[in-house]
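All protein chains of the complex are present and in place, except for one that has been dropped.
Lettered A, B and C in written order, each chain numbered from 1.
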């Protein structure tokens, strides 16, 4: 348990660096008999892929998934499902400058401190590339959940300072921002292009809604459903905050406002975001994640080199001016993994008859 | 692993309900030879204790800690340190009304759904009383960390809509709000008393700062330091959000603003809150937790009973109109547990010479 | 995870030393609604208790179990069930000689090496006393398994060189050796009394049979059912070997002898001991554990003191000349814990429909 596995009952273990041979994942604990194809996983991966629009990195990755094990005659076997993506667009010449300089906002300095050693090729393990493994695993969990009536939808709720003012699920996958409001999406894209031109970058907020989760999932007191969601979401690079339901706004509400009253039809409101006491209420689960602006900017910045000297750096090369649209499927994937994990957990300890 | 253990290398397992015999904790993985006394743990527990001011529940709990094992001649032995607090002020008569009604904002409904069964005495395991075990364990971790030069300080940064405008560490333990600004603290207390009188309650934001953590702690890609902090903090009842460093504000910043530049003296700013790429930078760690208003209010509310009928409820009895001041030591305790866990982890996998 | 927890889905965490305040256990993952009483647990503990016959240590322990949490109206609640036994017969005067000498066969030397520090009172955590917590937890698992039709029976199959030649389940609890053959039991007791008089001790073999386990339990490739049983049994102090089914004898058999053939009624033999490929076959599970002779003997022995000098030692005091009869309920308890753990695991990952 050194940080590269996630989940208790459904466990994923991932591997791979940005510029190594491959990234991949093993899923353990997957029930046998689940119908799933490489094609279905590929659909999710394609949503995370670089180069989907003019406001994304032009890095080209085939991101072609292969199942290596645990799959037979179109179904999971109950043994570990391993999946792998080979890295293809690996330009080794790009990184000579950053070998000895710590890029601001990047994990260069901290990796050096932790490991005493750094794979400087394209951020190594700290690259967002590792999230491809999460999306692949998440696609399998989503399929399982969808068979059980669960639907997960994440989208950009604000970006570059522009907030969505309406919610239209139909537009999300149709605008390059993956925003839930087309008008806002256009403004966001314009603002991001401006930042891009000045060599700068932007952040945003991703919202995620889940319908179809039955009441009763979550393992208090530590593995509360929101605590595991928070961990899963905060473990995604660039995420700096998490809130469920009313979230930070709850801090300024009165109890009489915030409490979700009930009547014979169930809950009358959902300030709890679908989780009370660490356990799902059966309502929609709704949470938000704050995403910082991309660390890679092409403006000149001050930093240190590995000798501890002050130096200047400009991160040339291919990077996303805003990472939010590509993080959306990662958030969905991690959410699926957490929810399926808790679903299996609940099976194990169901009430005695 | 069903939710009542926390930590990978330093692991705590807790037990106990509000109105059962006792609450307690086993700490496993504690290095031998740590000097620690019941008295030192008691100091932390007393900070969490009910009845410390007029804006807290008058419930009286002796909250007297006993070491049951793992301690010999004033030091830890390296075997499990078990600690226990007997429950004393257990009024069994108080709860007849809530046996069959789900209190809004409480986990009554969700516990019923999860376990098919509910210990209705004072919320059972869902009571904040379980956090006494966290504080006790946290006190031991704090002592160890303090021997290694780490200092953890949490405080109320806003409450009942009032925000601290200055920071004075010296005043925190001296005002009933545990706020970092005396003037704000007075306004908060006044506002809370007003809410109390109308039978209502308030929430707030707790901020936590940690100094002395060396660079290099954290286990990417899933057990990132901020991800484990988020999980630990979100696992505390009533916490609805977590943010590190610039947090949600980061979403509206530009990369050139948010990136922490460096020079030969180190970092020039700390928007990262002391953690980049899931690994500590060696700077101050700073994060915030959003706390919802206390669910127990004495106003009349609509709810369901266990037959699914709409009913009214008024939660009489002893409750805190704002839980923030008592959550401060819980936040510190969980923080200590996460940080020590990662410190031990880092020892295990230190670089080969 | 530092060695004091056991089980993946049903997890126990134990604490306590021989001469500390108490020993105890937290069970996490227990399904809610299981009917269980302190009295039922006490019955199993009484079978482990010292002083049951003239060939056992006369140490008196009330060994009175208390439920501390997780139990309400006669049933488990689904939250952690904590249980505790206070230590009563703690004679602190007995141990002055062994403070500085390492008793041969005991863990004195290795604890000193591991922890750099030793709780010399009655072996501390290395005492067999910790197994009381296992028996208590095991009693709860047994109750659950028995509700599901599983029956676990362990007994002494050989002791002090004398082998049982018949099997009569009815006599096991009626002879002080817990042997399955009354005639052999008498010879064993006579031989043990002789060894006792000369200040020496004996070992033996415990066999365990489990009926009612359905086919399909076990988690290859590492958490094979026999692997987890082996770990559980070898984790009991004094156990030095484990074999399943034909066991070591299998090493000299031919494939055509050892393979269990089948016909339309199922298996025709059970050389596999009820587990093939790490998964239960649905047949009786049968395994054996080798128990070493008690390390505490009152004969003069050579050893080292903590300064590394050669010294002599005679372990006076109260000890069992053979520990096998008292290990029988511990073996049953650990077996129950492993089997219930795997049963819950199998629920979690059952085949999709």
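Convention: a residue touches a chain if its C-beta (ideal position, glycine included) is under 8 Å from a C-beta of that chain, and two chains touch if they have at least 3 such contacts.
None of these values were measured; they are calculated from a predicted model.
K.L.:
Of the residues C:28, C:61, C:181 or C:243, I need the one that contacts the missing chain.
P.N.:
C:243
K.L.:
Of A:66, A:88 or A:198, which sits in contact with the chain we cannot see?
P.N.:
That would be A:66, which touches the missing chain.
K.L.:
For chain A, which residues reach the chain that was dropped from this view?
P.N.:
On the side of chain A, residues 1-5, 8-11, 13-17, 20-24, 26, 28-29, 32-33, 66-72, 75, 77-82, 84, 114-117, 119, 121, 124-125 touch the unshown chain.
K.L.:
Considering the whole complex, not just the chains shown, which residues of chain C touch the missing one?
P.N.:
Looking at chain C, the ones touching the missing chain are residues 1-6, 8, 14, 102, 104-107, 109-111, 113-117, 125-126, 130, 158-161, 195, 200-205, 214-224, 226-228, 230-235, 237, 240-264, 266, 268, 272-273, 275-282, 290-297, 299, 301-304, 308-310, 345-346, 348-349, 351.
K.L.:
For chain B, which residues touch the unseen chain?
P.N.:
So the residues of chain B touching the missing chain come out as 1, 9, 29-34, 78-79, 144, 147, 220, 344-345, 347-353.
FYI, only the chains that are shown with their structure count from here on.
K.L.:
Can you compute the centre-to-centre distance for chain A and chain B, using the mean CA position of each chain? Integer Å is fine.
P.N.:
26
K.L.:
Just how far, in Å, is the C-alpha centre of chain C from the one of chain A?
P.N.:
Chain A and chain C have C-alpha centres separated by 46 Å.
K.L.:
So which stretches of chain B touch two or more other chains?
P.N.:
Residues 1-5, 8, 14, 114-117, 125.
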